[in-house]
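Shown here: the complex without one of its protein chains, the others still in place.
Each chain carries a letter (A and B) given by its place in the written order, and its residues are counted from 1.
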Amino acid sequence: MNPRARLSPAALVAVTIGAAIMLAPLLWTILLSLKANSELMRDTASAFSGPYTLENYRAILVGSSVTHWLLNSLIVSLGTTAGVLILCSLAGYGFARLDFPFRRSLFVFVLLGLAIPEQAVILPRHQLFAWLHLHNSYPGLILPGLVAPFGVFFMTQYFRAIPVELDEAAMLDGASRFTLFWKVLLPLTRPAQATLGVFTFLGSWNDYWWPLISATRSARFTLTVGLASAQMNYAQTSGLGFLMAQAVFASLPILIVYIIFQKQIVAAMAGAAVR
Amino acid sequence: MTGGRRDRLAGFAFVGPFLALYAFLLIYPLFMGIGLSFHRADLFGARRFVGFENYARAFADPIAWQALWNTFKLTVLIVLPLTAITLALALALNRATRGAAIFRGIFFASSVLSVTIVTLIWRFILTPDAGLVAKIVTTLGGTPPPFLSDPNLTIPALAITTIWWSVGFPMMLFLAGLQQIPADMYEAAALDNAGPWTRLFKITLPSLRRTLILVIMLQTAAQLQLFGQAQLLTAGGPSGASRPVVLLIFEVAFGRWELGYAAALAELLFLLVLSVTFIQYWAVGRAAKEER
Partner (left out) sequence: MKRLRGLVAGLVLAALAGGCGTGPKKTEITLQRFFGECGAVYGHSIDVGAAEGECGIVTTLINRFQAENPDIQVDVNVVAWPGYPQLTAQIAAGDPPDLVTMHQSVISDYQGRGLLEPMDGVLGEAGIGPEAITPAGLRGVTKAGHLYGMAWDTIGGLFHVNTRLFAQAGLIKDGKPILPTSADELLVQARQFKTRTGKPYLVQSEVSDAASFVRNFYGYVMAQGGVLFADRRHSRFATPEGARVVQLFRTIEQEKLTTLNQDTPAAIASFMNGEGGIYPTGTWMIGAFDQEAKTTGRPLSGAYAVFPYPHLWGRDAAFVDGHAWVMPKRVRTAAERAAVVRFLKFMAAHNFDWTRTGHLPAFRAVYASPEFRALPHRSDIAPLAAIGVQLPGYVQRQSAIQGLLGEELTSAVTGTKPVERALRDGERRVDELLDQIP
């Protein structure tokens, strides 16, 4: 298996068909978004031919909440990502490098969290957040995402792989624990940060159930919840083009980021497997 | 590892913030949930201890069994094809050519879309009147299959949608796994005049075993908890034929207001996920042992 070898014709055909299956739904969506709603109402096949119009996109800029939901999703996803990176790096370093009572048991305690699925805690958590008046707030949307046992596990493994000699050399130079962590070790974990960051961001961006029951006011709707609320039955008949334009518009930012940083994201994703 | 009193305090300072949140937002609600499951609890307060009544109800509830069976079917119909497809893709695209890079980009692109958008797109692929499939089938003179209303087709429809959405990540895991295989193993095989299939079965697949188990493990755990696609694409219908357990939990809690019963169903699903996870950890451990 030579990595530089060309694909066999049969494999190339198969992969091309697969790619077509991946792309066709996206192209169909874009075509629908470029058609007048009234034409689509009569027959969606009209999307295969012109005339095409940007009217639906103009309508988004005039009076759709999509931009607002996008902003909320961005705040929540970035907030969650930053929080996870900070908390998991700190904890990962602590578990990997420091000696303190119950270190092993506490680590095992965290690992147990890997097996706790969201639906086992989501109903009581909804009640808990009600008592704390945290619903319909950014903290309410961000906090649950910060509990990432996998992130702690992942960072701990990464810190463990860094030679201890580095620590000792730095300590001899009189660096404090925190300086050592902040100045010497943390920069070395950048690839791991990227992997965990991409993971967390996508997870948070796509989260649906928690925002569905916590962000119940449109001012705090995230993209997933907002678009779900806009998919009314009748909207699918009379405003299909507009609905699709919203979907395209909402996907664009993250698709563009993905295309620009594809190499880094792919490398970051791959990092998860090599632990 | 250096010790000392300062280190002890420092240790807690580093792990403390995470542990506090972890205990408060995961462990505490977990026990709250277990407690709730033993109560006849209404969403709006009224609460009475009933022991195992909710669990007994779940075992006698045909709807719960139907949801469990649906979840099982969905998991199998998603995890197996997804694993096979993504493994094949990784094998095909593990090359340094520009074309392979573009293909990798295409196959990963759907992963960045959110569930609401994925289901909206697929509704207008699958729906028998306005969907893309219908338009193509009708042009060819056929009758479009009623993907979203035939009880035999809704689960496959959810599976197809989910596979389309999820190919990116497992493919990346396999690609990463492939890059870990030392090139000299293949060189040795080439000296032995081993054919491509022999190399695949004797070198590539055995070396990928851990990645394979990891992919299956992550996907199984994820698909056992499938929710958004079912809620948005089929609403669990027709007549519950595509309703997975998590959607049932959501409906019982926020539609029927029976918080205690919903909590009991959630705990049962938790046990299921837990046992699957442990079986798979055990499998990973065994695989690792054999590798040595």
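Note that in this section contacts are C-beta pairs under 8 Å (C-beta built on N, C-alpha and C of every residue); 3 or more make two chains touch, one makes a residue touch a chain.
Quick caveat, the model's predicted, so the values are computed rather than measured.
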Of the chains on display, those the missing one touches are A, B
Where B:Ser37, B:Thr234 or B:Thr277 are the choices, the one touching the absent chain is B:Thr234
If the missing chain were put back, which residues of chain B would it touch? 40, 42-44, 46, 63, 127-130, 146, 148-151, 234-235, 237-241, 250-251, 254-258, 261
Contacts from chain A to the absent chain lie at residues 41-43, 56, 59-60, 62-65, 126-127, 129-137, 139, 212-214, 216-219, 228-240, 242
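The rule is short, and it goes like this: only the chains that are shown with their structure count from here on.
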Between chain A and chain B, tell me the centre distance in angstrom, where each centre is the average of that chain's C-alpha atoms. 16
Sites on chain A touched by chain B in the complex: 1-7, 11, 14-15, 18-19, 21-26, 28-29, 32, 40, 44-45, 48, 87-88, 90-91, 93-95, 97-101, 103, 106, 110, 113-125, 127-128, 143-144, 146-147, 149, 152, 164, 167-168, 171, 177-178, 181, 202, 205-206, 208-209, 213, 223-225, 227-228, 231, 236, 240, 243-244, 247, 250-251, 254-255, 258-259, 262, 265-266, 269-274
Would you pull the chain B residues touching chain A in the complex into a rising list? 1-3, 6-15, 17-19, 21-22, 25-30, 32-33, 36, 85, 88-89, 91-97, 99-100, 103-117, 120-125, 130-132, 135, 164, 167, 169, 172-173, 175-177, 179-180, 186, 196, 199-200, 204, 211, 214, 221, 224-225, 227-228, 232, 246, 249-250, 253-254, 259, 262-263, 266-267, 269-270, 273-274, 277-278
